[in-house]
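Here we show just some of the chains, and they stay where they sit in the whole.
Should a chain be cited, it is by its letter among A, B and C, assigned in written order, with residues numbered from 1 in that chain.
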Amino acid sequence: METARPLDALNKARNHRVIVELKNGKQYVGELKAFDIHINIVLDEAEERVNGEVKRKLGSIFIRGDTIIMISTE
Amino acid sequence: METARPLDALNKARNHRVIVELKNGKQYVGELKAFDIHINIVLDEAEERVNGEVKRKLGSIFIRGDTIIMISTE
Amino acid sequence: METARPLDALNKARNHRVIVELKNGKQYVGELKAFDIHINIVLDEAEERVNGEVKRKLGSIFIRGDTIIMISTE
(Lines give C-alpha, C1' and ligand atoms only; values in the text may rest on other atoms or scores of the structure.)
Protein backbone atom coordinates (compact mmCIF):
# COMPACT_ATOMS: atom_id res chain seq x y z
CA MET A 1 0.00 0.00 0.00
CA GLU A 2 2.67 2.59 -1.07
CA THR A 3 0.53 5.41 -2.40
CA ALA A 4 0.00 9.14 -2.05
CA ARG A 5 -3.66 8.99 -0.94
CA PRO A 6 -5.21 6.69 1.64
CA LEU A 7 -8.04 5.60 -0.69
CA ASP A 8 -5.45 4.47 -3.27
CA ALA A 9 -4.18 2.11 -0.59
CA LEU A 10 -7.69 0.71 -0.11
CA ASN A 11 -7.98 0.34 -3.86
CA LYS A 12 -4.86 -1.85 -3.93
CA ALA A 13 -6.40 -4.02 -1.22
CA ARG A 14 -9.51 -4.63 -3.34
CA ASN A 15 -10.21 -8.34 -3.88
CA HIS A 16 -7.77 -9.24 -1.09
CA ARG A 17 -8.70 -10.38 2.39
CA VAL A 18 -8.64 -7.55 4.93
CA ILE A 19 -9.20 -7.26 8.68
CA VAL A 20 -11.59 -4.48 9.71
CA GLU A 21 -11.58 -3.34 13.34
CA LEU A 22 -14.65 -1.48 14.60
CA LYS A 23 -15.14 1.05 17.37
CA ASN A 24 -17.25 -1.50 19.30
CA GLY A 25 -14.23 -3.82 19.54
CA LYS A 26 -15.42 -6.34 16.94
CA GLN A 27 -13.27 -7.55 14.08
CA TYR A 28 -14.49 -8.57 10.64
CA VAL A 29 -12.35 -10.43 8.11
CA GLY A 30 -13.28 -10.81 4.44
CA GLU A 31 -12.46 -10.03 0.84
CA LEU A 32 -12.67 -6.27 0.19
CA LYS A 33 -15.10 -5.80 -2.70
CA ALA A 34 -16.09 -2.14 -2.51
CA PHE A 35 -15.54 1.09 -0.56
CA ASP A 36 -16.38 4.79 -0.89
CA ILE A 37 -15.10 8.13 0.46
CA HIS A 38 -17.00 7.61 3.74
CA ILE A 39 -15.09 4.30 4.10
CA ASN A 40 -18.36 2.42 3.86
CA ILE A 41 -17.13 -1.01 2.76
CA VAL A 42 -18.39 -4.33 1.43
CA LEU A 43 -16.68 -7.57 2.42
CA ASP A 44 -17.32 -10.96 0.83
CA GLU A 45 -17.02 -14.30 2.67
CA ALA A 46 -16.89 -12.30 5.88
CA GLU A 47 -16.30 -13.69 9.35
CA GLU A 48 -16.68 -12.05 12.76
CA ARG A 49 -13.67 -12.79 14.94
CA VAL A 50 -13.20 -12.42 18.66
CA ASN A 51 -9.67 -12.82 20.05
CA GLY A 52 -8.57 -14.35 16.76
CA GLU A 53 -11.28 -17.04 16.74
CA VAL A 54 -14.10 -17.16 14.20
CA LYS A 55 -17.38 -16.40 16.00
CA ARG A 56 -19.80 -16.12 13.05
CA LYS A 57 -19.69 -16.69 9.30
CA LEU A 58 -21.58 -13.87 7.61
CA GLY A 59 -21.26 -14.08 3.82
CA SER A 60 -21.40 -10.66 2.15
CA ILE A 61 -21.62 -7.68 4.51
CA PHE A 62 -21.89 -3.88 4.29
CA ILE A 63 -20.09 -1.97 7.09
CA ARG A 64 -20.87 1.71 7.69
CA GLY A 65 -17.67 3.73 7.52
CA ASP A 66 -18.07 5.76 10.68
CA THR A 67 -17.87 2.60 12.80
CA ILE A 68 -14.42 1.65 11.45
CA ILE A 69 -11.12 2.28 13.25
CA MET A 70 -8.59 0.41 11.11
CA ILE A 71 -8.28 -1.77 8.02
CA SER A 72 -5.26 -4.02 7.55
CA THR A 73 -4.40 -6.73 5.06
CA GLU A 74 -4.40 -10.26 6.42
CA MET B 1 -22.82 -8.26 -3.55
CA GLU B 2 -19.84 -8.12 -6.02
CA THR B 3 -19.79 -4.47 -7.00
CA ALA B 4 -17.49 -1.49 -7.22
CA ARG B 5 -19.42 0.79 -4.83
CA PRO B 6 -20.92 -0.13 -1.46
CA LEU B 7 -24.34 1.33 -2.32
CA ASP B 8 -24.49 -0.92 -5.40
CA ALA B 9 -24.23 -3.82 -2.99
CA LEU B 10 -27.17 -2.48 -0.97
CA ASN B 11 -29.09 -2.08 -4.21
CA LYS B 12 -28.64 -5.77 -5.00
CA ALA B 13 -29.99 -6.61 -1.55
CA ARG B 14 -33.19 -4.63 -2.21
CA ASN B 15 -36.33 -6.74 -1.72
CA HIS B 16 -34.29 -9.40 0.08
CA ARG B 17 -34.26 -10.03 3.81
CA VAL B 18 -31.30 -8.38 5.55
CA ILE B 19 -29.97 -8.26 9.11
CA VAL B 20 -29.18 -4.76 10.39
CA GLU B 21 -26.96 -4.42 13.47
CA LEU B 22 -27.13 -1.15 15.39
CA LYS B 23 -24.62 0.65 17.60
CA ASN B 24 -26.88 0.04 20.61
CA GLY B 25 -26.47 -3.74 20.17
CA LYS B 26 -29.95 -4.37 18.75
CA GLN B 27 -30.55 -6.36 15.58
CA TYR B 28 -33.37 -5.82 13.10
CA VAL B 29 -34.28 -8.29 10.37
CA GLY B 30 -36.57 -7.45 7.46
CA GLU B 31 -36.99 -7.00 3.74
CA LEU B 32 -34.85 -4.09 2.49
CA LYS B 33 -37.20 -1.72 0.67
CA ALA B 34 -35.28 1.57 0.52
CA PHE B 35 -31.99 3.24 1.45
CA ASP B 36 -30.17 6.51 0.74
CA ILE B 37 -26.60 7.85 0.84
CA HIS B 38 -26.82 8.36 4.61
CA ILE B 39 -27.69 4.63 4.89
CA ASN B 40 -31.11 5.56 6.26
CA ILE B 41 -33.07 2.41 5.45
CA VAL B 42 -36.62 1.07 5.37
CA LEU B 43 -37.34 -2.56 6.25
CA ASP B 44 -40.65 -4.33 5.70
CA GLU B 45 -41.97 -7.15 7.90
CA ALA B 46 -39.28 -6.22 10.38
CA GLU B 47 -38.45 -8.08 13.58
CA GLU B 48 -36.24 -7.07 16.51
CA ARG B 49 -33.99 -9.95 17.52
CA VAL B 50 -31.96 -10.49 20.66
CA ASN B 51 -29.49 -13.38 20.70
CA GLY B 52 -31.12 -14.80 17.58
CA GLU B 53 -34.64 -14.87 19.08
CA VAL B 54 -37.48 -12.67 17.85
CA LYS B 55 -38.32 -10.12 20.54
CA ARG B 56 -40.80 -7.88 18.72
CA LYS B 57 -42.60 -7.88 15.38
CA LEU B 58 -42.58 -4.34 14.01
CA GLY B 59 -44.01 -4.23 10.48
CA SER B 60 -42.46 -1.47 8.36
CA ILE B 61 -39.66 0.51 10.02
CA PHE B 62 -37.37 3.44 9.18
CA ILE B 63 -33.85 3.20 10.67
CA ARG B 64 -31.62 6.30 10.80
CA GLY B 65 -28.33 5.57 9.07
CA ASP B 66 -25.96 6.90 11.71
CA THR B 67 -27.11 4.21 14.16
CA ILE B 68 -26.13 1.34 11.84
CA ILE B 69 -22.94 -0.70 12.12
CA MET B 70 -23.46 -3.50 9.62
CA ILE B 71 -25.95 -4.89 7.10
CA SER B 72 -25.78 -8.52 6.00
CA THR B 73 -28.05 -10.72 3.95
CA GLU B 74 -29.89 -13.41 5.87
CA MET C 1 -44.02 1.99 3.30
CA GLU C 2 -43.04 0.32 -0.07
CA THR C 3 -40.97 3.03 -1.73
CA ALA C 4 -37.60 3.59 -3.36
CA ARG C 5 -36.32 6.25 -0.92
CA PRO C 6 -36.53 6.20 2.87
CA LEU C 7 -38.03 9.70 3.06
CA ASP C 8 -40.86 8.58 0.77
CA ALA C 9 -41.68 6.03 3.42
CA LEU C 10 -41.82 8.73 6.09
CA ASN C 11 -44.04 10.77 3.78
CA LYS C 12 -46.56 7.91 3.60
CA ALA C 13 -46.59 7.80 7.40
CA ARG C 14 -47.52 11.49 7.61
CA ASN C 15 -50.71 12.08 9.64
CA HIS C 16 -50.51 8.55 11.02
CA ARG C 17 -49.42 7.59 14.53
CA VAL C 18 -45.78 6.53 14.69
CA ILE C 19 -43.44 5.23 17.39
CA VAL C 20 -40.09 7.02 17.59
CA GLU C 21 -37.23 5.36 19.49
CA LEU C 22 -34.39 7.55 20.67
CA LYS C 23 -30.73 6.84 21.40
CA ASN C 24 -31.36 7.56 25.09
CA GLY C 25 -33.81 4.64 25.27
CA LYS C 26 -36.99 6.75 25.39
CA GLN C 27 -39.95 6.15 23.12
CA TYR C 28 -42.33 8.80 21.80
CA VAL C 29 -45.66 8.01 20.15
CA GLY C 30 -47.68 10.57 18.20
CA GLU C 31 -49.12 11.66 14.88
CA LEU C 32 -46.32 12.43 12.39
CA LYS C 33 -46.93 15.97 11.15
CA ALA C 34 -43.58 17.02 9.67
CA PHE C 35 -40.02 15.84 8.97
CA ASP C 36 -36.98 17.02 7.02
CA ILE C 37 -33.81 15.52 5.52
CA HIS C 38 -32.10 15.54 8.94
CA ILE C 39 -35.04 13.44 10.22
CA ASN C 40 -36.00 16.28 12.56
CA ILE C 41 -39.66 15.47 13.18
CA VAL C 42 -42.81 16.97 14.67
CA LEU C 43 -45.35 14.75 16.45
CA ASP C 44 -48.84 15.83 17.52
CA GLU C 45 -50.68 14.43 20.56
CA ALA C 46 -47.38 12.93 21.62
CA GLU C 47 -46.84 10.62 24.58
CA GLU C 48 -43.62 9.45 26.22
CA ARG C 49 -43.75 5.70 26.85
CA VAL C 50 -41.59 3.52 29.07
CA ASN C 51 -41.99 -0.25 28.74
CA GLY C 52 -45.20 0.25 26.79
CA GLU C 53 -46.85 2.43 29.46
CA VAL C 54 -47.63 6.11 28.97
CA LYS C 55 -45.36 8.15 31.25
CA ARG C 56 -46.13 11.71 30.08
CA LYS C 57 -48.59 13.38 27.71
CA LEU C 58 -46.75 16.08 25.78
CA GLY C 59 -48.97 17.60 23.08
CA SER C 60 -46.99 18.77 20.06
CA ILE C 61 -43.23 18.05 20.13
CA PHE C 62 -40.17 18.68 17.97
CA ILE C 63 -37.53 15.89 18.05
CA ARG C 64 -34.01 16.58 16.74
CA GLY C 65 -33.14 14.00 14.07
CA ASP C 66 -29.72 12.98 15.33
CA THR C 67 -31.27 11.54 18.51
CA ILE C 68 -33.50 9.11 16.59
CA ILE C 69 -32.78 5.41 16.07
CA MET C 70 -35.97 4.10 14.51
CA ILE C 71 -39.46 5.15 13.43
CA SER C 72 -42.23 2.56 13.07
CA THR C 73 -45.95 2.81 12.47
CA GLU C 74 -48.15 1.89 15.41
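Assume a contact is a pair of C-beta atoms (placed from the backbone, for glycine too) under 8 Å apart; a residue touches a chain by one contact, two chains touch by 3 or more.
As the structure is a prediction and not an experimental result, all values here were calculated from the model.
Participant: Since every chain shares one sequence and 3 appear in place, tell me the total number of copies in the complex.
Facilitator: 7
Just so it is clear, only the chains that are shown with their structure count from here on.
Participant: Can you compute the centre-to-centre distance for subunit B and subunit C, using the mean CA position of each chain? Integer Å is fine.
Facilitator: The computed centroid separation for subunit B versus subunit C comes out at 19 Å.
Participant: Mind pulling the residue numbers of subunit C that touch at least two other chains?
Facilitator: none
Participant: For subunit A, which residues count as touching subunit B in their complex?
Facilitator: 22, 24, 28, 33-36, 40-42, 44, 46, 58-64, 66-67
Participant: Applying the document's contact rule, which stretches of subunit C touch subunit B when the two form their complex?
Facilitator: Where subunit C meets subunit B, its residues are 1-10, 13, 23, 39, 65-66, 68-73.
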